[in-house]
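Following this message is one structure expressed as structure tokens.
Yeah, one chain of the complex is gone here, protein chain that is, but the others are all in their spots.
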Amino acid sequence: MAEINANTPWQDLTIGGNIYEAGNARNFKTGDWRSVKPIYLSEKCKQCGLCFPVCPDDAIPVNKEQKREDFNYDMCKGCGVCAKVCPFGAIEMK
Amino acid sequence: MSIRERLSGNEAAATAMKQINPDVVAAFPITPSTEIPQYFSSFVSNGTVDTEFVAVESEHSAMSACIGAEAAGARAMTATSSNGLSLMWEMIYIASSLRLPIVMSLVNRAVSGPLNIHNDHSDAMGVRDSGWIQLFSENNQEAYDNLIMAHRIAEHKDVLLPLMVCQDGFITSHSIENIELIEDDLVKEFVGQYKPEHYLLNDKEPMAVGPLDLQAYLFEHKRQQAEAMRNAKKVILEVSKDFEKMTGRKYGFFEEYKLEDAEIAIVCMNSTAGTAKYTVDRLREKGIKAGLLKIRVFRPFPAEEVAKVLSHLKAIAVLDKADSLNAAGGALFEDVVSGMYVSNIHVPTVSYVYGIGGRDTKSDDIEKVYNDLSEIVKTGKIDNPYRYLGVRGDK
Partner (left out) sequence: MAYNHKEIIANRPSRFTSGHRMCAGCGAPPVARMVLRALKPEDHAVITGATGCMEVSTFIYPYTAWTDSFIHTAFECAGATCSGVEAAYKSMKAQGKLPEDKDTKFIAFGGDGGTYDIGLQSLSGAMERGHDMVYVCYDNGAYMNTGIQRSSATPKFADTTTTPAGTKIPGKMQSRKDLTLIMANHHLPYVAQTAAIMNFKDLYEKSEKAIYTKGACFLNVLAPCPRGWGYPTEMLMEINKLAVETCYWPLYEVENGKYKITYKPAKKLPIEEFLKPQKRFKHMFKPGNEWMIEEFQKEVDTRWEELLRLEEITNKE
């Protein structure tokens, strides 16, 4: 799908508002919504996985070894749900 | 060789649908179109068609299901009338804005209220700005032929708009008349396979349909729809030409009946044209140069072409079988006069609202209109351009 933006003439927009690139919202960054930031303290993390599914913004990457990595700050909106569910204090909101 | 039959308008529509063999039909019963899904259900039950029939719980759901099916990659059809179309109204706009070439058989009936089950065109007129192509049919043959042509027009890549084929409730839907049917294999070949470029069920290219389309985009998407409607004019003529090659039956934007040398003429749609033709013949016998313009393609409206064929007349009456209740004449009247005005053609033209709620419109009524036109020609005066025909209490 060609790049579409607010300057695209009508002739070049997809008809009906169709999108042929499923999941392209990944290109829309929501990190600037954040007013507080979660900090991942890997040394405290036990990889229990409780935070994996709770992030509304899919901003906690989980690798094939079933371990979480640092936050995707391009997407994290700073809601703090992950920090609250962590039993080990491995996520701090700053 | 074509097949000679005797069918009602509803049977003709159901027969066309059977020959088209759509993937999905979703419909809900409403008088006078009920018979169409009824007949069609028996084709489904007996395995005559490959269609999945969705017996929905409302017309709103009928159109929603058609939208879902068409977006999924299927050919979807439905039939309805009157309030059924009113209940669909929200989805009618969505169907066209999503550019889904759904085909509907609309059996015209008065929209409530008060409740009335008989024919007028208020249902179709209620969606005239919705972005659907609207074809009108004088009789069962035209209702059938228009349906056979429908998918070729609607699915054309330059069009991709939904299409409704209108016919008059009871007057043609329930009247049995002679009809020439086309052989199944010829229809199949003519209609062809539906192969959308993008569709929901294509797992190789998942797609999303029906976004939130904000200030930066909706205008452009509407502009695309407008262009598609303009393109439809050309496509309708091309498809009609192909259809003529197959059947010998000629279709255009409209039918001119003894219009060429006429001095006065009526413009109307659907079954009234039959009555008007009979009246024209009677008047011609008396030496009155009466003519008729029967509109087949109401959306897109062939404004320029209509203006051109009416340009030589001395007086015109536009008959609307629906009142716009706007104090300024019926919808067809407005389109005709604006078309003429833009083409710089100035012929005295009057609006007649007639036949509301199934009020019978006989040849004598039509003759009265021609008499009124003769009077206008004679006196050069139009006292009241917004007239009613056949209502009690008006002179």
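Going by the order they are written in, the chains are A and B; count residues from 1 in each one.
Just so we're on the same page, a residue touches a chain if its C-beta (ideal position, glycine included) is under 8 Å from a C-beta of that chain, and two chains touch if they have at least 3 such contacts.
Please read these numbers as outputs of a predicted model, since none were measured by experiment.
Taking the full assembly into account, the omitted chain touches A, B. Across the entire complex, the residue among B:Glu57, B:Glu260 or B:Glu285 in touch with the chain not shown is B:Glu57.
Only one of B:Ile20, B:Ile36 or B:Ala76 touches the absent chain when the whole complex is considered: B:Ala76.
By the touch criterion stated above, the residues of chain A touching the omitted chain are 1, 4, 14, 17, 19, 21-30, 33-34, 47, 49-50, 52-59, 62-66, 72, 74-75, 77-81, 83-85, 93. Against the chain not shown here, chain B presents residues 23-24, 26, 50-52, 54-58, 60-62, 64-74, 76, 90-91, 94, 98, 200-203, 206-214, 217.
What we mean here is this: only the chains that are shown with their structure count from here on.
On the side of chain B, the complex with chain A involves touching residues 97-100, 160, 198, 205-211, 213, 216-217, 219-221, 223-224, 227. Residues 5-6, 8-11, 13, 15-20, 22 of chain A are the ones that touch chain B when the two sit in their complex.
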